[in-house]
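Here's the structure we're looking at; comments come further down.
Shown here: the complex without one of its protein chains, the others still in place.
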Amino acid sequence: MNQELVATLLKYAVMFGVFINVAPIMNWVERRACAFIQDRPGPNRVGPLGLFQPLADALKFMFKEDVTPSMADKPLYLMAPALALLPAFTTFVLIPFGPDIQVNGRTVPLVVANADTGVLLFLAIASLGVYSLVMAGYASNNKFSLLGSIRASAQLISYELAMTISVLAVLIPVNSFRPADIVAYQQAHHVWNFIPQFLGFLVFLIAAFAETNRLPFDLPEAESELVAGFHTEYGAMRFALFFQAEYTNMAALAALGATLYFGGWSMDMFGIHYPHNWIGAVLGLATLIAKIAIAMAVYVWVRWTFPRFRYDQLMKLGWKVLLPLSILNLILVAALTVAGVY
Amino acid sequence: MSAVPISWYLLLSAILFGIGAIGALTRRNGIAIFLSVELMLNAANLTLVAYARQLGSHTGQVIVFFVMAVAAAEAAVGLALFIAVFRQRHTIDVNRMNLMRW
Partner (left out) sequence: METLIFFLFAALAVGSAIVVVTHKSPIYSTLSLVLTLLSMAVLFVLLGAPFLGAVQVLVYAGAIVVLFLFVIMLLNVQKEEAAHVDRGAQLWTAIVGVIAFLGMFWLAFWRTGLRIGGPAPQPLTQEFVALRTVAVELFGTYLLPFEMVGLLLLVAVIGATVAARRPGAPDNSVDDLPVYASGDEPRTDPLRSGPDPRRPSVAEPAYKTKEANV
């Protein structure tokens, strides 16, 4: 019992260490990448290549004055940024980051919580992220924030449906909800799921952009439309919390996408099989981090390439295009699994 | 031998149901009445799952699944009706919806 507790804490420390660094690194990456796309230098004063810019930003956030609007609903206003971090930092406990390793004669699966309903729990906790947006928008006592949070809540629950059904399609050949089993399936078949389930992968990709409020679906926080949307009235450290929560959400969904569609921590599609010891664990973690990094680069690339969807276009896309496509994908995968192809 | 007897779950469910019933009877805000009804449905769900555990059968859990789906359908239709009524009366206060009173 105590050994299991220690193992769980160590695994959580590893995953936490990975995910807490996402926001500062992404801050730098986003600003340099957007500058590169827009043909300008980007931050390059603070340290070589502007690498200490996130540090300067963190200092600024810490010392800036926290202004609270006078008519704001104080309990909700103060709770919203903290609540934003909770789902973001809870979902990554379900992602496996390496092969089962042998420690002291016991097999330790390298996932913090090897839940039987793994993927379902991930989606459930991720769906709780809408509450911080709603609370922030409502409590700010500001028309633009309210509009932003109304749009955010409608958008999030619409795209959650398409995402859940495309995730379901991945689970049909695997016969299990555990992410570890999904990775094992992709290892056994030596093919990453995005090839046989390409339609589902497309739907998941688009829905992932919508779920994290990233362009082209970022109407809730659109800069040119709603001032800053639901986080208009938040400054300094509270804005930093929202910022961190958004990037960590992106990383968590990227990790889920990597596990479901790109083999997670494994590289068995290319014939490389990781050994079941410490070296394999480190390699697995590095592979997962690399896949998450590529996904984040795609997020940034898309953000600075496409214009924003209008709200009714966004809802039409979610309900009239993505949902039927994901159901079609589900039927196809189910038929092919029954026929024995998958 | 479970540490928590099932009767405690049933008592908790009864308490939650009672609180929900009080809310449904006492509040005037239509949304609050709706929330109390959802609370009652959840209390019933807890009873069903407790008995599923007691009897070792999964029928209770399947019924809870259906209850959740029906609650979702009811919430959707009920809120749509609220919106329609709000357009006419500009209030959610159920005491003001008295057109059919004698």
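First chain written, first letter: the chains are A and B, and each begins at residue 1.
The criterion applied here is as follows: a contact is a pair of C-beta atoms (placed from the backbone, for glycine too) under 8 Å apart; a residue touches a chain by one contact, two chains touch by 3 or more.
Computed from a predicted structure; not experimentally measured.
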item	value
Omitted-chain contact residue, chosen from A:Ile157, A:Ile195, A:Ile294 or A:Val341	A:Ile157
Hidden-chain contact residue, picked from the options A:Ile25, A:Ala115 or A:Met237	A:Ala115
Residue of A:Asn114, A:Ser127 or A:Thr337 touching the missing chain in the full complex	A:Ser127
Touching residues (missing chain, whole complex) on chain A	73, 76, 115-117, 120-121, 123-125, 127-128, 130-131, 134-135, 137-138, 146, 149-150, 153-154, 156-157, 160, 164, 177, 312
Missing-chain contacts mapped onto chain B	1-12, 15-16, 18-20, 22-23, 26-29, 31-32, 34-36, 38-39, 42, 45-46, 49-54, 56, 58-59, 61-62, 64-66, 68-77, 79-84, 86-87, 92-93
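In this text, only the chains that are shown with their structure count from here on.
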item	value
Separation of chain A from chain B, taking each centre as the mean of its C-alpha atoms, in whole Å	33
